[in-house]
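Omission of a single protein chain aside, the complex is shown with its protein chains in their original locations.
Each chain gets a letter, A, B and C, in the order it is written, and its residues are counted from 1.
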Amino acid sequence: MSHNSFGHLFRITTWGESHGPAIGAVVDGCPAGIPLSEEDLQPWLDMRRPGSSRHVTPRQEPDRVRILSGTFEDDRTGGSVTTGTPIGLMIENVDARSKDYGDIRDKWRPGHADYTYDMKYGVRDYRGGGRSSARETAMRVAAGGIARKVLGDGIAIRAALVQVGARAIDRSRWDWDQVNENPFFCPDAETAALWEADMDALRRDGSSTGAIVEVVVSGVPAGWGAPVYGKLDSDLAMAMMTINAVKGVEIGAGFGSAALRGEEAADEMRMSEDGPHFLSNHNGGVLGGISTGQDLVVRFAVKPTSSIRVPRRTLDRDFNETEIETRGRHDPCVGIRAVPVGEAMAALVLADHKLRHAGQSAF
Amino acid sequence: MSHNSFGHLFRITTWGESHGPAIGAVVDGCPAGIPLSEEDLQPWLDMRRPGSSRHVTPRQEPDRVRILSGTFEDDRTGGSVTTGTPIGLMIENVDARSKDYGDIRDKWRPGHADYTYDMKYGVRDYRGGGRSSARETAMRVAAGGIARKVLGDGIAIRAALVQVGARAIDRSRWDWDQVNENPFFCPDAETAALWEADMDALRRDGSSTGAIVEVVVSGVPAGWGAPVYGKLDSDLAMAMMTINAVKGVEIGAGFGSAALRGEEAADEMRMSEDGPHFLSNHNGGVLGGISTGQDLVVRFAVKPTSSIRVPRRTLDRDFNETEIETRGRHDPCVGIRAVPVGEAMAALVLADHKLRHAGQSAF
Amino acid sequence: MSHNSFGHLFRITTWGESHGPAIGAVVDGCPAGIPLSEEDLQPWLDMRRPGSSRHVTPRQEPDRVRILSGTFEDDRTGGSVTTGTPIGLMIENVDARSKDYGDIRDKWRPGHADYTYDMKYGVRDYRGGGRSSARETAMRVAAGGIARKVLGDGIAIRAALVQVGARAIDRSRWDWDQVNENPFFCPDAETAALWEADMDALRRDGSSTGAIVEVVVSGVPAGWGAPVYGKLDSDLAMAMMTINAVKGVEIGAGFGSAALRGEEAADEMRMSEDGPHFLSNHNGGVLGGISTGQDLVVRFAVKPTSSIRVPRRTLDRDFNETEIETRGRHDPCVGIRAVPVGEAMAALVLADHKLRHAGQSAF
Partner (left out) sequence: MSHNSFGHLFRITTWGESHGPAIGAVVDGCPAGIPLSEEDLQPWLDMRRPGSSRHVTPRQEPDRVRILSGTFEDDRTGGSVTTGTPIGLMIENVDARSKDYGDIRDKWRPGHADYTYDMKYGVRDYRGGGRSSARETAMRVAAGGIARKVLGDGIAIRAALVQVGARAIDRSRWDWDQVNENPFFCPDAETAALWEADMDALRRDGSSTGAIVEVVVSGVPAGWGAPVYGKLDSDLAMAMMTINAVKGVEIGAGFGSAALRGEEAADEMRMSEDGPHFLSNHNGGVLGGISTGQDLVVRFAVKPTSSIRVPRRTLDRDFNETEIETRGRHDPCVGIRAVPVGEAMAALVLADHKLRHAGQSAF
């Protein structure tokens, strides 16, 4: 057991605080012989990076990831490949402005982990939220880039923002190509335009909003996952729930399943030239914890950024009643940056299950 | 790693198929000296048992749990207590009618794990669903009874059915005392009466419906849980998602968080004679993966029973197109029996986190 | 983590006390489609069983193992095969004479775990040693039988007793065929005859003796194991050390390595028609934690039976000084029965590493 590790055979362990000297990860169990260099990981980090639009925090971190171990420039094969040993990753924190933390130091910010860390540990690195900062997710994204390599080109992991505040996309306009054309990872251009206005209003108010992210994975063969406590969907649920600010997760029809009848919910099967196929996907690509071969469909809800300018009632560390306004650099909608993180978590779960499936099939 | 185990320090491993000779569990890591006998566990099993109302399957299993190890009738202390060694639990399958499985043997039932098990393993105990049957949850309920003992009387774990089909309860009528007064674990007597009629209609149609369960845990102190990948809420999400037919899980405001603004979502704090308290509980008792001391609030969605009388299109094991109607004993709403199972999973997660917290605090 | 589990992908969890109603094990992660029935496991148990010669305890346990889950008599394949789900094993304790435990109940037997269990747990099932009894090893032997199936016929796991008391075998007379021809699993017939006399003398004295067991595994391909903390030899060392009464373990030249020079210890390589081979095997088939393709050679030392008739000074549970003589059924040399247990533990480690290797190689 390890509180800061994720996965079993393909396993990451992350370390680092928001405003410490660096953050890092160890990726253990990666198969050998996979071409891998820092250039393979950087694009995923750039996708997540703060400062990439006016809707995310302007903190200017270049977020250059370094690979410190686990790959080797083999002079016989040319190119850098994984060696099967642990891959050490690190990003230096270059823009950690550590001067003045006044309020954060002494007051518990509502909606943040300040109070609970203090109750658990009695001490807390308050600078930028310390370990509870979403900065940790940069390492997930980097490690997710390695997981994608393990999964290979046949498996495509994509995510999109499908709701911001009360405004959801029109799914009939879903266009994956749109996702990279707007600052919201929104697959529906018309809705994206409305969100622009919504976000500007929120920013003026010093407020923030929640959102819903949808992750879709294509190309997973039938048979990955495992019964009972190693289910593909229970691992995906856990994975998404470990992302900062996530409050709910669902697979396929999800909470909508409650209102379905049995004949709607149970996806029927038919045969085609390409083999068995399903006539619907209410189960989101998983039955009994094992993949069906259909698209995996996972959605998760992200609560509004807790750091807002609106004054909030709280306590200080001496249990005195007080108020706090959070100033400084904060996304009005952390759900936006959760999109690449959701993709990365899906990649980590699937790489692990690919190896686990191979492990149990070894007879 | 173990596909059929759950938890870390307080850990269960279950085994058994629906129609095999028995099902069982091993509970490892239970502290020593806790009074425990079979009589302590039986009431929880009776609560979950099939056949307890006309709305659940009439399969008549007495479901008598036996404790085969890990307790000892100490002649010095009197009474049976846990010894710190693994607790072996077993329930014999006395009503497994193993005569005729024709259709289930050769056809993949839509919405069930038949197809995926065959794709993964190439072989499958089709009798009653084998390992993928909800019968396995009896062992969770038994083990959950032990977990409650570990948690002690100060922690109350309760669950209720809050939605069946499209019909949700009226939360203003919530009354915990009602939960044991109707066959639905429904906290709202008026809605329970409507569900009676809904269920009768479904049964006539040979159909089924989904549902939503809410679990509320009171008495958890602030400080349980752990950062990043060992979060209390990510473990709860995983736990609920391992329950058969569950398709979604949320904490506190859950998916509703998406539509909230920051000043609504971030629960404010004030001081009282009893110590710090929160003015709302949109975060469901968890911040940064660590308990706040408020009630833990977890909801999960259960899809409709896939075994219905309505004929469904599917394939047989030789990939021929065919139809299937599921006959026999089946709940029209498996969500009902998921209520005690949800309680049990919450108990298992919390007992584990109680021990984990004690472990990391040992300095 | 689990105190009563062993292995990662191929994982066993055992439960049960010496004089409780039964002992059992859950084998999780076993690949599907392996022919398996109770008849496959029984011979291994018979090999270990008490009562098989006058040199082991006359306790008459039939030790009939039952498979309660995880296999299925597939009407399409004929024969019973594993299904990939957890295999529940159980042996009922039929000869547990639970009448009189007087001394064992109240006094701590020197060399036994009585005192330490009481210090740890404050309560202890003293009947026959409870959980600390070597009876638990019956489940290892049964599970080891399944592990052998996973390994397949190409891998042969054999063990022998190579020293009893101060008398070691003459390795020049090593003959595997002799191992089943004497009650000591001794590969040297002449030494076996001397041990007969040694044992009779010990029995007359009411004393006991230690022993050394050697396990040899042939057919393991090069490449199993893993660097640093998942070494094949560190896992073998742990495995053997978990066997009751084991006080030392070594690989290849083992402790003798200390007195070697570098040019002796480092096994040289040459090429032959069959591929690479080594000119010696001081490393016991493992380099850097990974198998070389040579025979794996593991030895472990077993201390003398602590239950002897010679009176011993000890304390009672109220910390009063007293004496104890252990009467009843006890092997004068528990090392004999450790031979099949050592084989079983090697099988468990190797089956796990076979799956782990397949898991990490899945790219």
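Rule of thumb we're sticking to: contacts are C-beta pairs under 8 Å (C-beta built on N, C-alpha and C of every residue); 3 or more make two chains touch, one makes a residue touch a chain.
Not measured: the values here are computed from a predicted model.
The chain we do not see here touches A, B, C in the full complex. Remark: the omitted chain is touched by one listed residue; of A:11, A:107, A:299 or A:312 this is A:11. Within the set C:39, C:153, C:177 or C:263, the residue that contacts the chain not displayed is C:263.
In the full complex, chain A makes contact with the omitted chain through residues 1-5, 8-9, 11, 13-17, 20-24, 26, 28-29, 32-33, 66, 68-70, 72, 74-75, 77, 81-88, 90, 105, 117, 120-125, 130-131.
Considering the complete assembly, chain C touches the hidden chain via residues 1-6, 8-9, 14, 108-113, 115-117, 119-120, 131-132, 136, 163-166, 202, 207-212, 221-231, 233-242, 244, 247-271, 275-276, 279, 282-284, 286-293, 301-308, 310, 312-315, 319-321, 335, 356-357, 360. Listed here are the chain B residues that touch the chain not shown: 1, 9, 29, 31-34, 84-85, 150, 152, 227, 354-363.
By our rule, only the chains that are shown with their structure count from here on.
Counting every residue number used by either copy at the chain A-chain C contact, over half are found in both chains. Distance from the chain A centre to the chain B centre is 27 Å, each centre being the mean of its Cα atoms.
Averaged C-alpha coordinates put the centre of chain B at 38 Å from the centre of chain C.
Centre to centre, using the average C-alpha position, chain A and chain C are separated by 45 Å.
Annotation for chain C: residues 1, 8-9, 29, 32-33, 84-85 touch two or more other chains.
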